[in-house]
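Reviewing the structure listed below.
The complex appears here minus one protein chain, its other protein chains still in place.
Order of writing sets the chain letters: A and B. Residues in each chain are counted from 1.
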Amino acid sequence: MSKSRKTAATRRQFLAVAGGVASSAFVSVRHASATPASMASAIRQVTGEAVVQPGKVQLDVPPLVENGNTVSLMVSVTSPMTTADYVKSIHIFNEKNPQPNVVAFHLGPRAGRAQVSTRIRLADTQTVVAIARMSDGSLWSAKADVIVTLAACVEDL
Amino acid sequence: MIVNSKRTQWLAPVAVMLGFAAIEVISAHAEIPLGERRSGYADLAPDTKAMQDDDTANPGMLWVQDGEALWNAKSGAANRACADCHNDARTTMTGVAARYPAFNSKLGRPIDLEQRINLCRVERQQASAFAYESKELLSLSAFIGKQSRGEPIAPPTDERLRPFLEAGLEQFNRRQGQLNLSCGQCHDDNWGKRLAGSLIPQAHPNGYPLYRLEWQAVGSLQRRLRNCIVGMRAEPYDYGAPEYVSLEIYLMWRARGLPIETPAVRP
Partner (left out) sequence: MASALINVPKKAKFGDVIEIKTLISHIMETGFRHSTTGVPIPRDIITSFVCTYNNEEIFRAVLYPAIAANPFFIFTTIATESGTIEFTWQGDNGFLATASATITVE
């Protein structure tokens, strides 16, 4: 392919994106994204039919993020973290990425504190859900709403 | 050349900081007063600031770590490492990134830090030059840049750089591309406002190479300049083009005194 043809093609691509299809860098617009229903089903795969109660879990995600490619997330759970009473796992879900699962953390009494931080991707403004499974089998949850802004200038890759 | 009438006043103070006798430049419109110049860091969201502030959380440090390994690795037909000539970068490279691009007498033109690294590669190590935006070149320039962290940008007072500085300034204020925009229209006239949801920064080069969340990787100042040129829907120059070096010279002069933050984190 000649240089000029290649350049022309990339410019068309840029114009197509600039022409109003707001898509973040890592999610193809053609792909069906996760919906609240598919998130609910992903959550059911973890929790089964057990009741998930709101509470005990704190989910810290910035309410407004500069770029959905890298979103800081910290989740903590109120628990004594003793051998008798501890957090077994924490599961993070999202509504609108192509896939509802984000990450699952498995921990135990040796953690000392039920608190984990990571960085996630969010394709769009949406709700993030955290669910904690305790050693007694009970399930607790928290939600956070995040507004994702998109970069104003799209890079030609 | 289309010049906004606002931009045609003549201004002289440009020359003073560099020790030039005088530079007559088309500038004027609204070059940011020195007291208002600030690093893009100042406008970061708290989480992004936290990412840059902590070396154990800053993903740019992965590149710095690789760069340190390259610094100490023997390479090329000369079987020589950077460290064999330059010893411990922690002392010998302090301030270097704060004064590049610099004039290269042999080539008769200015070169930026990446080009300086590649000159060493070819001439001293007798190895092949690293490609622009290669992991190796980004890592080495991030490692070298990091040694100047906290050092104020101090462009060299070198009369030979003057025409290139002038060219960079002209480029910065030249309207280009299908959107018929100049760099200055965003970054001098409208910094602090928003373009869609994004804040328009003052566009200082003091954190490069840096980890950009949009890239999910470390990238060079030239990559960022290409983004802006494409954003104006103009044709970007090829990597390594003298136009980028001129623009880098002007940007470094424009950011004089700001501390180097390499490897910075930006959205």
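The working rule: a contact is a pair of C-beta atoms (placed from the backbone, for glycine too) under 8 Å apart; a residue touches a chain by one contact, two chains touch by 3 or more.
Predicted model, so just to flag it, every value in this text is computed and none were measured.
Participant: Looking at A:Thr35, A:Gln53, A:Thr78 or A:Ser117, which residue reaches the missing chain?
Facilitator: Considering the complete complex, A:Ser117 is the one touching the chain left out.
Participant: Among B:Ala57, B:Ala154 or B:Leu181, which one is in touch with the chain left out?
Facilitator: Checking the options B:Ala57, B:Ala154 or B:Leu181, the one contacting the hidden chain is B:Ala57.
Participant: Using the touch definition from the top, which of B:Ala81, B:Ala129, B:Ala167 or B:Ala217 touches the missing chain?
Facilitator: Answering carefully, the residue with contact to the hidden chain is B:Ala217.
Participant: For chain A, which positions touch the chain that isn't shown here?
Facilitator: 9-10, 13, 26-28, 30-31, 69-71, 74, 94, 97-99, 101-108, 110-113, 115-122, 157
Participant: Residues on chain B that touch the omitted chain in the whole complex?
Facilitator: With respect to the unshown chain, the touching residues of chain B are 56-57, 59, 61-62, 65-66, 216-217.
Methods note: only the chains that are shown with their structure count from here on.
Participant: Whole-Å distance, chain A centre to chain B centre, using C-alpha means?
Facilitator: So the centroids are 34 Å from each other.
Participant: Applying the document's contact rule, which stretches of chain A touch chain B when the two form their complex?
Facilitator: 7, 11, 14-15, 25-26, 62, 64-67, 69-72, 149-156
Participant: Please output the residues of chain B touching chain A within their complex, sorted ascending.
Facilitator: Interface residues on chain B, with respect to chain A: 44-48, 50-51, 195-198, 213-216, 226-228, 230-231, 233, 235-236, 267.
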